[in-house]
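Dumping the structure here so I can ask a few things about it.
In this view, the complex is presented without one of its protein chains, the others remaining in place.
Naming follows writing order (A, B and C), and every chain is counted from residue 1.
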């Protein structure tokens, strides 16, 4: 599995805004979602990272790290790129060696088909839990990054206002890690 | 998770040939791959199903059940639809209740990036092992369906001529099921 | 992987009560836990099965299908035997072809180490979700078998009185299946 040098800025990798809009009305769009975690040396979770983000219409929402997989991009490169985009270049994520996600989240433009909803598109997201060891710095349009203990994250109300069903996804991640929900 | 009645033949679900061609040059396309298996009552595999298919240029290839996920289609509905397309309406597949695939296969248009290759597109496929209990009848452009014991399937040469790396995927499935490769 | 005919009633397969008691004070004991489910033809869960059982001290508890793995017994045979013990011989379970559990539950004799607790022993349980297609008849000391929709099962209080943390395990199973907890 040799590495091919990819120029992701090439014409075929990026869609013009109207082309992306058109594709979003016709095809499921592939995403990765990431639950960033801090773990101790035994792999026990100490905290989970949640982004505080300003939406285009001025609201503040809590979100997980999330983003599209680009044309000719490996899943693991998409994980790396989206983590770097949201947590900065010094986060030192431990990308899992296995390609198998802990769950697959299906975001429908129609609410209620699944617990996940994205008004822009039908997105199918491979969701991974990724330990990070370095320093995290909110990037770009991210206002802040909060680390919560699993117990605090599961407390009533904290996850209720997360966008697109990300609160559900975070609870599924903690359940997968063995926590009692 | 209520069911929404979907008209998959509607304008937004299907792409015109040139639109699909354009999307394939710009976006990873979401697929499902299926390894159909016959299992005994203890879940032990008795045989795996392989399709014999005529390609558009007249060659005969061996393939797994495989197909696109359509716009606004659930993964489990894509599994059902593609199984029915290739094995007929009486195959009685046992679609797994969990959305987690046994592996994720990344097909690149450039050979050698991964063991999977699709000259038409960058496809990302969620791969599932699906027991079938009913009668299987090859459909449409499928010439035949062969059932092989795991031992025969793993014999040298049988899987070598499978298309797009499907031989690798079948071996990964058997490895996941506990077989010695 | 040929089948070896196993006489599980032989002297080495079963422990005398005092030997089992001694082993339970010295070794983790291997279990399987099963969440029986009814699924539609697309693999979507319709209901989950919960046992109503009378404990030795006369209490009524709700439980999942659960039992020890015996000496020289395959995991899949332990699943089959314990399902038959609790649901009867006509339940027609679809034992998963893969040996990978959806989670591993660690039951400690000391409460609070994990969400799972068993005062008798340290048990490590491989937990599986198993669709059943046939008729289920409560067996032996099982008083009744209830089928609940996922929504009803997740309603407050229903799972709270399940023994040994089985309510947690059932919620983890539903989370693994994509439900919002």
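The rule is short, and it goes like this: a contact is a pair of C-beta atoms (placed from the backbone, for glycine too) under 8 Å apart; a residue touches a chain by one contact, two chains touch by 3 or more.
Note that this is a predicted model, so its numbers are computed, not measured.
A.B. asks: If you put the missing chain back into the full complex, which of the shown chains would it touch?
C.D. replies: A, B, C
A.B. asks: For the chain left off this view, which of C:66, C:103, C:142 or C:175 is in contact with it?
C.D. replies: Only one listed residue reaches the unshown chain, and that is C:103.
A.B. asks: Decide which residue listed in B:67, B:115 or B:138 touches the omitted chain of the complex.
C.D. replies: The one listed residue touching the chain not shown is B:115.
A.B. asks: Of B:24, B:53, B:122 or B:176, which residue touches the hidden chain?
C.D. replies: B:176
A.B. asks: In the whole complex, what residues of subunit A lie against the chain that is missing from view?
C.D. replies: 1, 37, 39, 41-45, 74, 76-77, 79-80, 92, 94-100, 102, 129, 131, 176-179
A.B. asks: Just the residue numbers, please: which parts of subunit B touch the chain that's not shown?
C.D. replies: The list for subunit B reads 103, 114-115, 165, 168, 171-172, 175-176, 178-181.
A.B. asks: For subunit C, which residues reach the chain that was dropped from this view?
C.D. replies: Residues touching the hidden chain, for subunit C, are 1-4, 12-13, 15, 19, 22-23, 25-30, 69-75, 99-104, 106, 108-110, 112-115, 122, 124, 126.
Assume only the chains that are shown with their structure count from here on.
A.B. asks: Could you give the separation in Å between the centres of subunit B and subunit C, each centre being the mean of its C-alpha atoms?
C.D. replies: 32
A.B. asks: Counting only residues that touch at least two other chains, what does the list for subunit B look like?
C.D. replies: 1, 74, 99-100, 102
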